[in-house]
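Worksheet: one structure, shown below.
Yeah, one chain of the complex is gone here, protein chain that is, but the others are all in their spots.
Per-chain numbering from 1; labels A and B assigned in written order.
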Amino acid sequence: MTEYIAKRLLQALLVLAVMTVLVFFGVNVIGNPVYIFASSECDQPCLDKIITDLGLDRPIWEQYWVFVGNLLQGDLGNSFTHGVPAMSLIWERLPATLELAVCALVIALAVGLPLGVAAGLRPTHWTSRIIMGFSMLAFSVPVFWIGLIMIIVFSVTLGWMPAVGRGDTVEILGVDLSLFTLDGLHHLAMPAFTLSLIMMAMVIRLTRAGMREVLFSDYIRFARANGIRESRILSLHVMRNILIPIVTVLGMEFGGVIAFAVVVESIFSWPGVGKMLIDAIAVLDRPLIVAYLIFVVIMFVALNLLTDILYSVLDPRVRLGGAR
Amino acid sequence: MSGAMAHAAPPPGVWRAFLRSPAAVAALAVFSAFCVVAVIGPWIAPQNPYDLAQVDIMDSLLPPGSESWTGMPYYLGTDGQGRDMLSAMIYGIRISLLVGLASGIIALAVGTIVGLVAAYRGGWVDTVLMRIVDLQLSFPTILVALILLVILGRGVDKIIFALVVVQWAYFARTVRGVALVESAREYVDAARGLRLGALRILFGHILPNCLPTMLVVATMQMAAAISLEATLSFLGLGLPPTRPSLGLLIANGFDYLQSGRYWISVLPGLVLLAIIVSANVLGDRLRDTLNPHL
């Protein structure tokens, strides 16, 4: 057991090391940030000074070792543009992204579950055909396109919804959240809904599939035969059984949602980490790009490691297979 | 040998079962129509939108049904550069499908080889390859593609490369799964007993039996790839703007939506949607009829 975990930990560290090399060198190949900051009147000595200040005159290997050394101390460098630690910018903006992603998740469940149950109960009825058609559409439609259409319809044409930005925020437990103000909710609605669509489609399909499987299982037939009310069967037995796979899949997909927030945030100018990444790419703020990527890599590697270890605790076969 | 081949052919009635769904038939028709348009595009498009000498800025932003000053009709209007929207969309379909198909086929090839090798060799080869696959799959596709394009820059070849990188692992994992099941079967043992070469067993016997599953995965992956390409182009990271794909046409048209010039963005958007939905419906139906265990 300990050996297995140690092995997986080692693998995770190896992955991290490879990723830092890839990310750091990849980002250092592109563009040249100096010319974005220099004014048109900046002459050669002025350019050289900028290069020295940014540390770009040192050999790339040296820059990398400095980077790794700092990384080990939890320091991913200062953003070129903001001059403050890149990690602090990420922490500052992460709540906005998490808020968006969690709301999208909630919307996906709130809409997807009932629809999926309805479609599963009467699979041949015309309503379930419409529901499945909707889920196919929601699954297919590109997120950016639906976002644009929503802005055009609800913000421009009807004027009901704010098009961009985050509303008023309230500080709760040291974190700024917009979820608890009316203005905040107003701003949150469209981006969260847009982001929720893909997950919603997934929830509908999983629920429907789960429903059909469970409804025909022996113990439900048994329950029915024993005269237990249909609503009780549904709420207690069926739901409990279909929720497990749904929660598992959504948990795994949550990282993907945070990644897709890049698209939604840039359409709705939502001040989260995704928008920050796109902005950083535009001005080639290398430390910030690298910090974001490293942050995401660490997040995913840690999540995977955790899942693997949990599985191995729950299911000894994995452990044995891994030690083969 | 003949036994293996019989095994590879779809069970009789699959085609009939497939045709039983009107939605699937419609999707097949729509998707085929787009493929035909993509192939014969240059001969049916009224204008070559890439030949700048044919595009006139003075004809910009004309609504559908207008005429150019030379009398050429613009059935679907023009965009901000005076490009005929119908022609631009036909060429856009070409690019989107090309990117989707090319990346799908290359990823399929790479993934198949990796999957077969992993399944056949087993042992540490299998372990290492599947760790890489797991790692690849644990990162969201959009993020990986985005990073690659930031590093590589724009271009058809680059986006195809990025899409291959995000897709191959799906194929590898699927093929390995199917191949593991297949290689446990008697006919493979029989083939081994006959001292047939590893390659021959892999490609002659195991591979044909993976085909139905791969067809389903490939169809779904292509829809995802086309959608991803459009998204990246929209973010300004995909294709060069002079050779617009559907995603880029939509992005360009976004600037004109507020002033009521819907046709520049909405029409290519609908076409994109139709392609992706039809591909997904096809994949769905194929899965139901071929019933591979995914």
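Annotations
Just so we're on the same page, a contact is a pair of C-beta atoms (placed from the backbone, for glycine too) under 8 Å apart; a residue touches a chain by one contact, two chains touch by 3 or more.
In this text, contacts and distances are computed from a predicted model.
Missing chain, UniProt protein name: "Peptide/nickel transport system substrate-binding protein", from among "Peptide/nickel transport system substrate-binding protein", "Multisubunit sodium/proton antiporter, MrpB subunit (TC 2.A.63.1)", "ABC-2 family transporter protein" or "ATP synthase subunit a".
Residue in contact with the omitted chain (choice from B:Ala26, B:Val39 or B:Leu52): B:Leu52. Considering the whole complex, the residue from B:Ile206, B:Leu257, B:Val271 or B:Leu286 that touches the absent chain is B:Leu257.
Screening A:Asp75, A:Asp168, A:Glu213 or A:Glu253 against the full complex identifies A:Asp168 as the residue touching the chain left out. As for the chain not pictured, it touches chain B at residues 51-53, 55-58, 60-61, 80-82, 153-154, 236, 240-242, 254-259. Residues touching the missing chain, restricted to chain A, are 30-46, 48-50, 53-54, 78-84, 89, 92-93, 96, 151, 155-156, 159, 161-166, 168-170, 172, 180-183, 266-269, 271-272, 275-276, 281-284 (touch as defined at the top).
Keep in mind that, in the parts below, only the chains that are shown with their structure count from here on.
One inter-chain figure worth recording: chain A and chain B are separated by 24 Å, centre to centre, where each centre is the mean of the chain's CA atoms. Within the complex formed with chain B, the chain A residues making contact are 11, 15, 23, 26-27, 29-30, 136-137, 139-145, 148-149, 152, 156, 255-256, 258-260, 262-263, 266, 278, 281, 289, 293, 296, 300-301, 303-304, 324. On chain B, the positions that touch chain A within their shared complex are 127, 131, 134-135, 138-143, 146-147, 150-151, 153, 223, 227, 230-231, 234-235, 237, 247, 250, 254, 257-258, 265, 269, 272-273, 276-277, 280-281, 284.
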